[in-house]
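Only a single protein chain was left out; the remaining protein chains are all shown in position.
And now, chain A:
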Amino acid sequence: MAAKYVILPCNGLDKEAGCLARELALKMAAAMDGEIICPVLYQTAPSRYASLLQEGNLIVIDGCATRCASRIAANNNLKISRKITMAEEAKKRDYNPGPDWRLGAGAAAFVEDVWRSWQPVFMEQGAGRASEENTGLFAGPVEYAIHRHDKFIFRVPLEGFYFNENDCWVQVEGNRGRVGISDYLQQNLSDITFVTPPDPGTEVEQFGEMGTIESAKAVYELVSPVTGRVVAINEAVLEAPELINENPYEKGWIAELELTNFEADREFLLDGRRYLEVLKEKVADFNAGK
């Protein structure tokens, strides 16, 4: 039995990206026996959709980076199971959405292609996925250093973790590395509502994009500390992004990579002790800047 989906598209009718979101929503609803939430009506009469939202997995389709649909979901504390952004899908396919509402010549083919690439994801989710247990390789940190500031406590693992100055870490075991965000970044973002890890198989470069993290405050692009190929993502974090808030170094890891250039990458990374110094400065600067 396929999972039931509820689709919340962006309502940006003044821009092509918004109209594309709507087109995709219609296609998905028809193909997967899903229901569409009207973003305008939802904001004036949310109760109308309450039972739908309780039953189904919520898919949010944003048009452009303004992310109206995501924001509606975040403002109403809705749990999002998948998210698609048309502007990003367009970038991947070299499609240029126009500045106004008119659908471009290739729009229908573009939407069809986006749907085709996402379809397997939903089919798989409906079928349920066996989660691979490989916690054995990566043991949790043995020892944390602690930096206190007012009522905040920042933790940094001292052994086995390397950081970049963008507050992302890698834990290395042989040629495998797990990546995630630091306690400092996690606390800055506060409640994390959604994680988009890189797709398995993606080649990530050191300091390249390693997915995004969202909180009610902002979307944050993660900066990869290492070069490698994504071999696994943390499914648990997709289901429960709050794991990152609970413990960003253990349950809150984001992706696992096969490292391809670690000896060279390491030159640009900080070990726990040095990162702790950087963190202290950041905390001090952050408070001075306020």
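FYI, a contact is a pair of C-beta atoms (placed from the backbone, for glycine too) under 8 Å apart; a residue touches a chain by one contact, two chains touch by 3 or more; residues count from 1.
The criterion applied here is as follows: contacts and distances are computed from a predicted model.
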Protein that the absent chain corresponds to, by UniProt name, given "2-ketoisovalerate ferredoxin oxidoreductase subunit delta", "ABC transporter permease", "NADPH-dependent stearoyl-CoA 9-desaturase" or "FAD-binding FR-type domain-containing protein": "2-ketoisovalerate ferredoxin oxidoreductase subunit delta"
Option from A:Ala21, A:Cys64 or A:Val114 whose C-beta touches the chain left out: A:Cys64
Chain not shown: contacting residue from A:Tyr220, A:Trp253 or A:Tyr275: A:Tyr220
Touching residue (missing chain; options A:Glu165, A:Asp191, A:Glu250 or A:Asp271): A:Glu165
Sites on chain A contacted by the missing partner chain, in the whole complex: 64-66, 87, 99, 164-166, 205-209, 212, 218-221, 223, 267-268, 281, 285-286, 288-289
